[in-house]
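Have a look at the structure below, then the notes.
Just one protein chain is left out here, and the rest sit where they should.
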C-alpha cells in the first residue's frame, strides 16, 4: 500500500507536496467535513432527502480531485460530494439536488463534472466514453471515475475496465474501498486479495493507496492522471472507511461493531494532516479557527442559496425531457394544467 | 501452457492417460468431427438452420467432458455440440434443435446438460446457481460451464466468476479461446496477457491448457473437477482455434488470413492423437475405418431420427410456456385455431 | 388473525415459506444481516440460517442468473432486487433465460422461482428509487407479474408465487409497506395468481388500478360515492396473466372506465387494459375510456413529485368527466 503520511502525522521519507499545498488540502478537507456534518443535520431536520455521508473519506476524495485540471471529466457517485466540489461542482447545487430539485444536476459551463450516478456501477463506462471522445478529438483531457468496493462486483465495472484498456483511453478508475457496500463487507464482496490487483486482468496498472492519506492520494492520482494522458488507464484502490452510516436511513449496528469503526478514527485523514502541520510549524489556533469559519461560512451560504431557489414549475418537468418537448408531452402538459 | 501431447504425437514426459482411454477419446473426436462436417452439409442443403462449426476444438470439448461424472451439470454454448454429446446429450436432439424444433432442447432424464445458450455470457451464472444448489443440497455434483474468449468481455462473466469464488462453489469455468469472437480477435478482446490469468482477480485458480491436446484437457479438467468438489472453482483457458467460419453464414476471409488458419491445421487435435497411437502401436487401418464407419453410422442414424420427428403442433407453442397454460394463452390458442 | 402492515405480511410469508419448505432459499443485496433496506427479510437470516438467507455481492444479473440455476436444480429461490430501478441489469436474465428455460427445454428444465422487487414513488426518494416500470415485465411471455396492494393479498400472492411451478415477479408498492394495516391470517394460505379483486361493487363507473395507486383510487371512490356515484373498484393484482374477463365483466356492467397507474402514460400497462376494453366492450361503453397516469417524463425528484403523481383529485375529476360524457 502506497502511503506518505502516517496516522500520527509523521512522514515516510520525503513529502512530494509543499507545505502550502498541504495547508490547502487540509482546509479543503475541513470544509468538506463541515458540509458532510451539515448535511446530516439538514436531513434530520427534513430540509433535504436521504443523505450518504462521506466522513472518513475526505482525503481520498480531495486528494484525488486535486490532481485534476480544469476541463477534465469526472463521473462519480452519491457519496462523492467532496471530490465533485474540489473538481468545481458547487456545494450549493449538491444541496439543491438533495432538496429534490433536478436543477442541482447542472454544474456551471466549464465544470465537466457529471451529476452523481445513483446506480452502482453504471457510470464508470460513461467516463470511458468521455475519455474516448477526448482521445478522438485529440485533446488532452482525461476522465476520472469514482466508485466503491461494492461497485466492483457489477458487470459494468468489468466492461468499463476492459474498454478503457482495449482502446488505451485516458481514464483514471478510483475505487474508494470503504470496506462496506451498505451491510456487505469487502471481505465477502470479492475473494481477491486486493481490488487494485483486479487491474491486471485488463492489462492495466493498479495501485493500492492509503485512502486516508491526502498526500499519498494526490501523488498517486497525479501519476495516474499523467499516464492517462498517455493513453494508459490506471485503477487506484483507496483504502479507507465509511465512518458514518451508508445513508441517513441506514443502521450500521446491524452489520458492524463499533470497535472496527473506532480503530479507524485513529487513522482520521484530517487529524493526521493537522499533526503533520503542527510538527512542520504550519498550524496555529488562529489559522484553524479561520479555516473553520471560512468553511462554515461557505457551507451556510451555499445552503441558504440552495434553499432560496424557487420551487420548480410543472413546465420544467416536461421541458427537461428533450431539446424540444414532443407533441405528446405538450398535450400532457396542457392536460396537467386543467 | 499445460500440454502433454505435441502436435507431432510425441509425448512430454509420461502420459497420465491409458492407451485405451486415448483410443476412446480419439474415436469420440472422430465422431464429433463427422457430426460437424455433416451439419455443415445439412445446412447447405437447407435441412438445418444456421450452424456454428467446432472443427479444431474437438479436443477441448471431448477432453473436458470426459472428466465429468453422470449427473454433473453442463451449461454450454451453440458451439459445444461435441462437449454436450460427450456429457450425454444425444446428437439427434442437437440436430432437431437446428432443424428448428424446441423439443431438441430436452435431453433424457439424468442427463443434466442444459440446452445451449445463444446469448453470449448469459449462461455461465446458471452453472453457478446449479453448483450453489448442489452444494446446499449436500451432493457432490459439480457444474461445468463452457464459453468463448469473446464471452469473457461480458459483465456476466465477471459476475459469475465472482459469485463462484465468493460462495466457494463447485464450478469449472471452461473458456475455449478459439482466437476470435466472430471477426474480433482475441488480441483486441482484452489486453490481459492471458484469459486464465483473469481468475486471480476473483481469488480463483486459473490454468492455460493446450486446447488441441485431448490428454492435457482431460487431465486439467479432471483436476479442476476435483477441486470443484472441494468448493474450489477453477478457470481453464483452452488455447485452440476455430478452423471454420463463425457460423454457416460467416465469411472469415473478411477478418483473418488463411496462413493463420493453416498454421493451426498442423496442430490438429485429431491428427496428433492418431500419430501418438501409431507410435504406441494402438492404431491400425482397420480400426480407423471401423471407428469412422461407427461414427458415420451414429450420425446418419441420429440425423434420420431427428428428421423423422413429426412437425410440432400449434398447441405445443402455447403449452410450452407454463406448467399449465394461462387463460390468455388458452384463449389465444382458440383464436389461432379459427 | 392479527393486524399487520404489508411489510409485516411479506416478512411473515417468507418466514413461513422458509419454515415449511427446505427448498426455499432467499438471496439478495443486504437481505441478511441488515434484513433488507425495507426490513422485509428482517431476522430471517438469524432464524433460518446463513445457508438459507444469502447476502450477495452488488450484481443484479448475477443474483437472478444464480437464482435461475438454483431453481433448475430443484431449489425454490426467492430473490430480492433492492429497487425496481436497479432491476434492469437483470432484465436480460429475466427475459432471455428465466422466462424461457421451460420453453427452450420443452418442460425438461423449469424455473420455480420468485423475484421480489420494491417499486413506486411518492416518498421523495432519490433518482431511480421511484420507478414503476411494471409494463416492461408484464410484456414478457413466460413470467407472471403480481402486484399486491393489501397486507393479506401481499402474503397470499407471495405464497402463491413461491408455490408456483413457474417464475413469478412480485412487485411490492414501497409507499404501502407501512401505510396500510389489516387483519391477516397467520397461517399458510394463497391468493390465486390471475383473478382481479373487485374491492368495491358499483354500477356507474369502474376504477381500475394496482399497487400504490390503489390508495388514491380508493380515496377517489369514496369521494365519488359521497356525491352519490356508485363506483366499482378493481385491484388488478395480477398484470400477467391478465384477467381480461374479470375487467370486461365489470365495464360491461358500468359502461364507464377510468384506469389509474403511476407509470408514464405511453406504453404503460393502462394502454393494454384500455386496449382490451376497445376490443371487448365497445358496445357497452357509454363514455371514452380514460387513463390517469404519470406523464411521459422521468419520475422527478421530491420537489416535483406532486407535478407527476396522479392525485385523488385528478382521479375524481377524470371520473366526473367520464360520468358526464
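To keep things simple, chains are lettered A, B and C as they appear, and every chain counts its residues starting from 1.
The rule we apply is simple: a contact is a pair of C-beta atoms (placed from the backbone, for glycine too) under 8 Å apart; a residue touches a chain by one contact, two chains touch by 3 or more.
All values derive from a computational prediction rather than experimental measurement.
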{"item": "Listed residues C:8, C:41, C:56 or C:133, member touching the removed chain", "value": "C:133"}
{"item": "Candidates C:69, C:173, C:246 or C:264 - the one touching the absent chain", "value": "C:264"}
{"item": "Touching the absent chain when the full complex is considered, from C:48, C:104 or C:237", "value": "C:104"}
{"item": "Touch criterion as defined above, residue of C:74, C:141 or C:195 at the omitted chain", "value": "C:141"}
{"item": "Contact footprint on subunit B, counting only the chain that is left out", "value": "49-50, 78, 97, 99-102, 118-121, 150-151, 153-156, 181-184, 188-190, 249-251, 254-255, 311-312, 314, 316-318, 320-321, 326, 328-329, 332-333, 336"}
{"item": "Subunit A residues that touch the omitted chain in the full complex", "value": "73, 75, 102-103, 105-107, 114-115, 117, 119, 122-123, 125-134, 136-137, 143, 155-156, 159-160, 162-163, 166-167, 316, 320-323, 326-329, 331"}
{"item": "Absent chain, residues of subunit C that touch it", "value": "61, 85, 88-89, 91-92, 95-96, 99-100, 103-104, 127-128, 133, 135-136, 138-139, 141-142, 240-242, 263-264, 266-280, 282-283, 285, 287-291, 295-298"}
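We take it that only the chains that are shown with their structure count from here on.
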{"item": "Centroid distance [mean C-alpha coordinates] between subunit C and subunit B, Å", "value": "40"}
{"item": "Between subunit C and subunit A, distance of the C-alpha-averaged centres to the nearest whole Å", "value": "36"}
{"item": "Junction residues of subunit A - those touching two or more other chains", "value": "153-156, 188-190"}
{"item": "Residues within subunit C bordering two or more other chains", "value": "56-57, 59, 61-62, 89"}
